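The complex appears here without one of its protein chains, the remainder shown in place.
And now, chain A:
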């Protein structure tokens, strides 16, 4: 038993099955999916989060249905497990992307899965802005658009940045799940090669590369959030 364990361990660190050009391609695919989906999630999540924030605080009667519908959609898509969301979105993905395979095919599910999550983080970040500052801008004659651009976004920037950092890291994980069902990337490599061919050294390499990507995202996010925070 002990010998079996040592053998497995030795194989894991032998790297004899690792084809480094495959690792490079997979890393590129993971980065591609993560970056593109993070960019779009940032945009959609920001818009949704601002809608949630504005419609929840406004006293206009018309805005509460807006809040109701947006909040419902956000909660709905957040509740669907990601692996099911990918399958559920196949017809939609086919129309939008022209394919359901590869990194391209994974993007709609990644973005639609993460945007509601980020929208909630944006809403929380905006709620933390001092109400008095918004009132001050109103008292200067600022309209809603000016308040969004010059008060809400800059005053919540650290929260927006740390929120997108968390979301991007979550997306790295999601790309790995998407990889298992054919999206490519490091998840695909770990599953198709590492698991099905029982080459645990490949799995280890895929894991380490993903960890490095996650750490880099976290460090960039933390440093940026700190740099913009003048409080």
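Following the convention adopted for this analysis, a contact is a pair of C-beta atoms (placed from the backbone, for glycine too) under 8 Å apart; a residue touches a chain by one contact, two chains touch by 3 or more; residues count from 1.
By our rule, contacts and distances are computed from a predicted model.
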item	value
Among "Methionine ABC transporter ATP-binding protein", "Indolepyruvate ferredoxin oxidoreductase", "Succinate dehydrogenase" or "Phosphoribosylformylglycinamidine synthase subunit PurQ", UniProt-listed name of the chain not shown	"Methionine ABC transporter ATP-binding protein"
Among A:19, A:150 or A:226, the residue in touch with the chain that has been omitted	A:150
Contacts of chain A with the absent chain, listed as residue ranges	130, 132-133, 135-143, 146, 150-151, 154-155, 157, 228, 230-231
